[in-house]
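With one protein chain removed, the remaining protein chains of the complex are shown where they sit.
As written, the chains take the letters A and B, and residue 1 is the first residue of each chain.
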Amino acid sequence: MNRFLPIATAALLVAAPATAQDVLAVKGGRVVTVTGPSIDDGVVLIQNGRIARIAKAADVEIPWTAKVIDATGKVVMPTWVIAHSQGGQRGFNENMQNVPWLSVADAIDPAALYFEEALRSGVGTIHVLPGNQTLLGGSGMVVRPFGRTVEDMAVSARTGIKLSLLASGGGRLQQIRRLRRALEDVREYLADYERRKAEFEQEKAAGAVPADKTWTEELDRTKKPACDLVQKKTKGWLFVPTVAELEEALRLCQQLDLVLVLGANIDEGVPLLKRLGQPVVLDDEIEYFETDEETQKERKVCPPKLLADAGVPFALSLGLGGPTSHPWWQLGTCVRNGVDRQRAIEALTTVPARLLGLGDQVGALAEGMLGNLQILTGDPLQATSWVDTVVLDGEVVYERSQDPKLKYLFARDLAPAAKPAEGGGQTPKAGPEGNGDATGGGAGANGKPKDGGR
Amino acid sequence: MTVRTRWLVPALLASTAALAAQGQATAYLGARILPGGGPPIENGVLVVAGGKIVAVGGQGTAVPAGAATVDCAGRTITPGLIDASFRGGAALADLNEQGEEVTPHLRALDCLDPDDPAFARALAAGVTTVHVMPGTRNVIGGLGCVVKTAGAEPAARVLKDAASLRIVMGAEPSMGNRAIRGGRVDSIYYRRPTTRMGVVWEVRKAFHDARQALEQSVGAAPSPPSPGREVLARVLRGELTAYTTARSEQDIRTALRIAAEFGYQTVIDEAQDAYVVADELAAAKVTVLLGAPSAPQVAGPGSADGAEPRYATARLLAERGIPFVITTGSNFAALDLVREAMFAARNGMSVAQALDAVTIAPARLLGIDGRTGSLAPGKDADFVVWSHDPLDPAAVAESVHIDGNPVPASR
Partner (left out) sequence: MKRSPTWAVLAPVCAAAALCCRPAAAQDLLLQARRIVIAADTVLDDGRVLVRQGKVAYVGADVPAESRARRLDYGDATIVPGFVLAHATLGQERDLAERALPFTPDLRAAEAFDPWHKELLPLPRHGITAAALSPAPTNVAGGIAALVKTGRDRGVLGADLHLMLSLAAPARDPERPPTSLMGAVDLLRRAFDATQKGQATGPDAAVLRQALQGTRAVFVHADTFAELNAALDLGRDFGLRLVLVSARDAGKVLPRLAQQQAAVVLDTLQPEARLAQLQLPTRLAEAGVPFCFAGRPELLRRSAALAVRHGLDRRTALMALTRVPAALLDQTGSLGALRQGCAADFAVFTGDPLDLDSAHVATWVDGALVAGREPARTAAPAAATAAGVR
């Protein structure tokens, strides 16, 4: 049904690649730093891809060489950080169950619609991981949703491997047993390797091996990532589908460096998670109804509220479609269920940033951090706010006034001829632009003046 | 506002429930009142007694002596929302009589379960009145009814037992049927229609027969009464409004054409492609129901109809002066009605228009604006106290009142 598919990401991006010496200044907006106080009429200066200065407009002199974005009347804040996502890949569930040597780098499709939508929503950092249906699923990777190749997009690789307790035939206990067995196999392999290495050194010391010979055998390439996991050299991202698997997950947390990625219906597990005392990643369904077996009455459940009350930090996820794909919806859902507004915002910024080990890079606006920011037309928790501009590493990568999808969906000239042909291959510019919609549909959507952009 | 005070209000309201039942006046003070179809009232006063609204106005509005007062400072009060196309309240299989394709006389009211969780869910989200039509699997499905989402007794909840006649265009009514190609015919599903043409043919035949019967009845011997035909005759005489579900451009045009052919009044339901046929809709002076504007995909099996929703539709209809109503409709992905209005506002409609499209506009369309749809003296005291502006994603209905009674917020 979606006829936007042919309109590829490439068409979105009009900005020329920034050179290293570029200075970008975003001025006039309300700067929401997340970690510090908000600044009205502030300026954010980005130099060499990093934030050089944040201050009141009156206190900053903008270099004359700087490219200036006027954000007057708008909100400037860090781009969102997603701690766990399966989006943007071509096939994310490997059929084989034990494949820790795989990497999402081979599955990420830079042209995926997912990344286009992410930019449109103001997402700047995404941790892409293998799917939930593989026992030991391979390495994830942190990317920014912009770039022509995976290398362009990469923010950090080797972010850990994905594990899942989701029963894959044979039920819950079987899955738990499989995971224990897989980890035990790795430990045995490591022990054997160490034993052989020690024997080699002994023999060498005894003179049975020529002194110039050294131990050259490396760890098996297919086992290396799993070895790193059991040696706590790398993180594991464990998917816990239901409360029933939570006890096992907590047990595993004692042996491995794990981050728990929770399934939707996890509310009964909050006391256990409180005991664990680590930040967790939530499913994108954060508001659902449970029917009381006895009274048949429905009860609303909101895990973020329960976790917030229990003092457990959490990172929010975004859905791959529907309302939960909008950050403002997720934040609004938290707030209407009683979660503190600041805590909700942190769940899409600082908490996931810290989980990814990028707490000093992304998730907040502070001097020295990466130059990632979004400019919204208004409060980030309002449905009527739109992301006008996204800046990643000091480079403007999204502008709403140039967004072909929004131009199309908001086009004023709605003659049937303007519909792109169904399934019509490579016609990225056939629709809205060929239509000569000079007013820049998106900007005019709220009856607001066309934004100057740049 | 702290969480603590937020929970205080429902507690207060619960204590006023008994008073409201006895007909004693209750005044809700200090809220921002969006009365529906009128300008907002800051720091407003809403006085309710005997299940009816007694007065609504600004700060100076007289509060009767002895009235209980509820402090609603910081809250927003709106009329109870009205969902003009509500899928729920009954099992889907019970809303679709598959024995025949044309069943104008069947009543959705007959299979409503007053305790259906869908009502409780709608109520908790501020919806106090819904219009439930028969399902979309029949060409002419039957009579829709208008009911409140809560009330002391099921019968007292019914506002209209026959508010509409549902007609369905497009691929859906023919989907379950199979063509007879010889061999064994052992199912009721071997029958017409199996195509769009067949669907239109069934509608045309039904109305043709009804018109024929109407014309014959002058002078000639009356043809044997047929309940379905009598319902269609009411539509032809303008006593009952047809609601034609037509999602794609093609189906909307067909719906308008048949209505014009037989001269009956119709509403276009689920008109996803309305933006393409705005001129025709304006010329035909029909009202348009926009089902689930939040959903990027067309409802259920109707996606085969080839309709293509666009963000601009609601705004465009508003600009063209085409009357429209926002509903949840038959889309399984629909959100709470208030969130659908929120998405319409997100996509460029004014907040006032979006709110009117779920309050006074559906009330007028369904002919119940004398009782509900806005906050005005004499109307039923159906209203909602919201924690925030209702179109804020953080808004929750702190209390919902039907006939003046705060309905216990069980969730």
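Convention: a contact is a pair of C-beta atoms (placed from the backbone, for glycine too) under 8 Å apart; a residue touches a chain by one contact, two chains touch by 3 or more.
Keep in mind the model is a prediction, meaning the values are calculated, not measured.
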| item | value |
| --- | --- |
| Candidates B:A108, B:L236 or B:A314 - the one touching the absent chain | B:A108 |
| Of B:D94, B:D209, B:E280 or B:E319, the residue in touch with the unshown chain | B:D94 |
| Touch with the omitted chain, as defined above, among A:E61, A:E217 or A:E293 | A:E293 |
| Missing-chain contacts mapped onto chain A | 293-296 |
| Residue ranges of chain B at the interface with the undisplayed chain | 90-91, 93-100, 103, 105-108, 110-115, 134, 142, 153-154, 187-188, 227 |
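Simple rule for what comes next: only the chains that are shown with their structure count from here on.
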| item | value |
| --- | --- |
| Chain A and chain B: spacing of chain centres that average the CA atoms, whole Å | 39 |
| Complex interface listing, chain B residues touching chain A | 3, 115, 117, 120-121, 124, 249, 275-276, 278, 294-298, 303, 308, 310-312, 315-316, 333, 335, 339, 342-343, 345-348, 351, 387-388, 391-396, 410-411 |
| Of chain A, residues touching chain B in the complex | 1-3, 289, 291, 296-300, 321-323, 328-329, 331-333, 335-338, 381-384, 406, 408-412, 414-416, 419, 441, 445-447 |
